[in-house]
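Reading through the structure tokens given below for one structure.
The other protein chains are all here in position, but one chain of the complex has been omitted.
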Amino acid sequence: MSQRNGGRVFGMALLTAQDNPPLAAKPRGLRPVNFALTLPALLLLVVFFILPVLSLLLRSVLEPAPGLGNYAALLGSTTYLKIFLNTFVVSALVTAVTLAIGFPVAWALAIMPSRLSSIVFAILLLSMWTNLLTRTYAWMVLLQRTGVINKALMGMGLISEPLPLVNNLTGVTIGMTYIMLPFIILPLYGVIRKIDPAILQAAALCGATRWQALTRVLIPLATPGMVSGALMVFVMSLGYFVTPSLLGGTANMMLAELIAQFVQSLVNWGMGGAAALVLLVVTLTLYAIQLKLFGTARMEGR
Amino acid sequence: MKNRLIIAAIAATLSVSTQVRAEDMVFTSWGGTTQDVQKAAWADKFTETSGVTVLQDGPTDYGKIKAMVEAAGVTWDVVDVEGDYAVQAGEAGLLEKLDFAIIDKSKLDPRFVTDYSVGSFYYSFVIGCNKDAVSACPKSWADVFDTAKFPGKRAFYKWSAPGVVEAALLADGVAPDKLYPLDLDRAFRKLDTIKADIIWWTGGAQSQQLLASAEAPFGSFWNGRLTALAATGVTVETSWDQNITAADALVVPKGAKNKDAAMKFIALATSAQAQADMAKGTGYAPVNLDSPKLMDPEVAKTLPDQQTAGQVNADMNYWAENRDAIGERWYAWQAK
Partner (left out) sequence: MLLNFDRLGGWKWVLLGITAMTSAFLILPIFFIAALSFGSSQWLIFPPPGWTLKWYAMFFADPRWLEAAGTSFYIAAIVTVLSVLIGLVTSFGLVRGRFIGKEGLRALFLTPMILPVVVLAVALYAFFLRVGLNGTVTGFVIAHLVVALPFSILSITNALEGFDKSIEDAAVLCGASPLEAKIRVTLPSISHGLFSAAVFSFLTSWDEVVLAIFMASPTLQTLPVKIWATLRQDLTPVIAAASTLLIVVTIALMLLVALLRKGLKS
């Protein structure tokens, strides 16, 4: 078939496909195949994740004595509840900050001339490439009262006393944002790249101001990418422990550090399992709620 | 054909398990230069005399010990652990009873000997101070808790372990022989007075970094760390007043595969010369009472066992029994 003919046939096929609902093009018998596609991952998870972890979590109701004693201790103690709350608050904060910074950067990356965007990409990937512990330690030293940032600010005369930038919520937020930014930028970049510029041109032609085009067209179109990235960052932050333990203060202890204490230092697997299970249940509940609210938007991708 | 070769190669690589041979034994410690010295002073000497290869593993992890003992798949033969954990783990049935027919305990510091463990080395929490960063250095725990006379940040060990609670009680005026049972309420009240000025360190290296950079120009430190710090050129002033001792211990997990070799290893590690070598390399104190005689007097002077005036011994048994209870209150207080 010559190129031109093939093009015309493809175009007609495209029109046909778009007019007919996709299911009509697929014979009925193929539907179970899609479930089968998830089997390898499912098997891997069941054997190497669900079963082993379940037996550990079971200990939360069996150790030190059968019953819900661990859960009573956990949910009845203000300390633990405070740590739970703090974990979710910090994760939400980090997610919000990374989204706020990541969206403009992803947008810029999607439309910048490729020479500039290659450099920014290189920087992005390089920052991820350095070992996590090393990066966190670097921030610890940078943010100290006697660290470079405070010294520079004082040298420039902007402040007279060093700012407390580490061992508190500020330090944790800065450190975790640093680590999480690429996880928002990369997926968002992909989604924005795929948006047809013609849609925004049409919006402009219809008389939308740039601000309206942003809020009514671009952001809704990018929402699937934002939700996906935000979900990744939020969930990762919940289970994170290295960065918060080095950059945070004791008043903002996160759940993962507590669980590590239980499992590795106090060797109280009953409590450790209980805390982990509560975290799982709360997070999955939040996920289910999020699905109800944003689920349809994501499915259509429009 | 090429694809099949590649798949076969990958399968072969993946199935090669790097397992330990039966004649090797495994010594586990916390890593870093301390373990390097333990390797040189103990493991290498052991291999020389007995021919048994000693593999190094680490870092010590109590969760791992519990898991391997329960699964009866113990891969560690001798483990360096914290003193109070050794007591608790022994009572919980996680450790082998030590064979004192092989290990000579007559020369060992009795403070650190139990049925299941012997001391690995011991150290003291002392008051360290970066002389260049402050006008005056605190000399006693009461000084460290005095923010009026000694303003600024001070460093303390973050984890629930013997040391900080005792320091707070001593600073509040409790006599050393009346420390136990620990009055936690009183200790936390005292700590509350300086809580905003405390910077917590989680590891030895971090404590040295804090002092060197003057982020926390003074505080409570492990003595060995201060010695090492001074050696790198930082002007450190150490006060041994009311130093609080604590120790690491050597244990054998229950069901260890090379029990015999493990006992012999511990016998060597706690012998006078081996302890002296370890002390020289790390700045920590030997648990063998004959070791100081074998050491250079200049070096011996810097060790906790020579600083007994006013020395306070943390009660490992008390800590072992109340580890969980104290831990809970400690973390609750920190999270406030």
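Per-chain residue numbering starts at 1, and chain names A and B are given in the order in which the chains are listed.
We take it that a contact is a pair of C-beta atoms (placed from the backbone, for glycine too) under 8 Å apart; a residue touches a chain by one contact, two chains touch by 3 or more.
Small disclaimer: the values here were computed from a predicted structure and weren't measured.
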Contact set of the excluded chain (shown chains only): A, B
Candidate in contact with the missing chain, chosen from A:I83, A:L99, A:V166 or A:A276: A:A276
Options A:V166, A:L238 or A:M253, residue touching the unrepresented chain: A:L238
Chain not shown, touching residues in subunit A: 6, 9-10, 13-14, 16-18, 22, 25, 31-32, 34-38, 40-42, 44-45, 48-49, 51-53, 55-57, 101, 104-105, 107-113, 118-120, 122-135, 137-139, 141-142, 147-148, 178, 181, 183, 186-187, 189-195, 197, 200-201, 203-204, 210, 213-214, 217-218, 224-225, 228, 231-232, 235-236, 238-239, 241-242, 255-256, 259-260, 263-264, 269, 272-273, 276, 279-280, 283-284, 287-288, 291, 295, 298-299, 301
Contact footprint on subunit B, counting only the chain that is left out: 10, 13-20, 26, 30-35, 55-59, 61, 63-64, 67-68, 70-71, 73, 75, 202-206, 208-209, 212-213, 232, 234
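Operating definition for what follows: only the chains that are shown with their structure count from here on.
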For subunit A paired with subunit B, centre-to-centre distance based on mean C-alpha positions, whole Å: 38
Subunit A contact footprint on subunit B (complex, rising order): 61-64, 66, 153, 158-159, 199-200, 202, 209, 213-215, 323-324, 327, 331-332, 334-336
Subunit B-touching residues of subunit A, taken from the complex the two chains share: 77, 79, 82-83, 141, 144-147, 167, 245-246, 250-251, 253, 258, 261, 263-269
